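Note that one protein chain is taken out, while the other chains of the complex remain in position.
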Amino acid sequence: METYTYVNIFETKGLEYLLLMSFLVLLVLFVRYLREPGGKD
Amino acid sequence: MSRVTTISEQGGFWSFLRSQLRPRGKILTPFNVISVPIILLGLGILVVRFTQGLGSVTNLSQEYPWGFWIGFDVITGVAFAGGAYTITFAVYIMRMEKYHPIVRATVLNGLLAYIFYAGALALDLGRPWNIINPIIGNSFGFNSVLFLVSWHFLLYMLAELLEFSPVVAEWLGARRARRILSAMTLATVIFGVTLSCLHQSGLGALYLMAKPKIHPLWYSEFIPIFFLVSSIFAGLSMVILEGTLSHRVFKDQIDPKKHHSFEDLVIGLAKGAAIAMFVYYFFRALIFLHDKQWTLLRSGWGAWYLLEIIGLVLIPCFMFAYGVRHRSLGIIKTAAVLTLVGIVLNRLNISIIAYNWYLPVRYYPSWQEIVVTMMVVSAEIWVFRWIVLRMPVLREAHELPSDTQEKPERAAAAASL
Partner (left out) sequence: MNRRDFLKVTGVAGMALTGTDAKGSESSSPSPEFYGVLVDTTRCIGCRACEKACATEHDFPVPDIANDGALETQRDTSETAWTVVNRFDTSEGEVFVKKQCMHCWQPACTAACLTNAMYKTQEGPVIWRSRKCMGCRFCMVSCPFDIPKFEYHEWNPKIQKCNFCFDRLQEGKKPACVEACPTDALMFGMKRDLMEIARVRIYNHPERYVHKIYGEHEVGGTGWLYLSAVPFEEVGFRTDLGTTPYPEYTRDFLYGVPLVLFGLPALLYGMNQMTGSDNED
């Protein structure tokens, strides 16, 4: 019935940090895009 | 009159609403002509509902205990009302004076949204006379998320009422009351923002125990966070739309100078919405990655999920950004509409569509449920109109006779409405 297998619940952690880093880079680009017109505000 | 065409592009209802709300005294306006029968029909339906039971007018079932009244009126409606706490946070906590002109209308909208949409919760209760139980203390279900949410609704309505009360005081000419109530504004805003954060997320937390029933693409232990973050841009989008609408409908109420600054204001709101959506999108992506959900994308549910996440979050997010950069109010308003559609879809997905997704039976709202929802919305608009036409919500406050010497202070006192 029940099988005993090792489940690594942190398997995707590496990918998650990759996503985080790409998010930070993209956020900087996105914010710069938003700020560009006229540079005021 | 390019503005008029923009608003009419957003659907017949809004343009008709605009054209009808303008004249103050007329009785036979199309909005009245349509909304009065809806309200009467809705009341009739409610009579049946309270005498014959919920099943007589709704399509609710044992499989779908929560339908359109909860999924749309309460859960979506409250998300739409998120503008009130976002704007009061910006104006009173962060002292962004730029948004001061819209505070009153936003707070009024938030207050009415809570009274009517959260109030719609009572229509859905099977035994509404027992609604006092969790309040008066003979049955405190501390262990329930709904206990928390209902208490926060109640307290938040009070906070909103206090935030709005200086306007009422001004309207009534009660100078002392106004000064006292204004002095409480910062406290009520702090209280209101805190409560909002908790019950916006609390509405999501309602579904935490429905884990086996909600499609894995929508269930996450982070639903509360998603609800909170999405209520920010839902609220901002709503402020953009209803602000635009109010500026058309109640044109004569508004100082032309303010009208000019409105564009700046909308662009600022769009910036906020764009950033919030950008963050929200990546939150959802993180969960997608963590739960390894790419295998689920191949089904029809996957396409539906992508429609919500890409089509109605990421795309409007970029549209907001594009609109900000090119100072295009048209694009910003379209983005706001798409965002709100996305919020409706997300809330309905969790509460109805992807809920019990594996069952052969499906739930569709009955026409009565839709009529009652329209009744709630119409009634809210009636009250909103009534208040706006009478109280200094949009227009500059009439200076009270003995208030004139305070006038220079007023501009400086950020904490007063």
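When the chains are written out, they are named A and B in that same order, and each has its own residue count from 1.
By definition in this document, a residue touches a chain if its C-beta (ideal position, glycine included) is under 8 Å from a C-beta of that chain, and two chains touch if they have at least 3 such contacts.
No experiment lies behind these values; they were computed from the predicted model shown.
**Q** When the complex is taken as a whole, what residues of subunit B touch the one chain not shown?
**A** 50-56, 58, 60-63, 65-66, 89, 92-95, 121, 124-131, 133-134, 138-141, 143-148, 150, 186, 189-191, 193-194, 197-198, 201-202, 205-213, 221, 224, 414
The rule we apply is simple: only the chains that are shown with their structure count from here on.
**Q** Could you put a whole-Å number on the gap between the CA centroids of subunit A and subunit B?
**A** Chain centroid spacing, subunit A to subunit B, equals 29 Å.
**Q** For the complex, give me every residue of subunit B touching subunit A.
**A** Interface residues on the subunit B side: 268, 271, 274-275, 278-279, 282, 285-286, 289-290, 292, 321, 324-327.
**Q** Quick check on the complex: what are the subunit A residues that touch subunit B?
**A** 11-12, 15-16, 19-20, 23, 26-27, 30-31, 33-34, 36-37, 41
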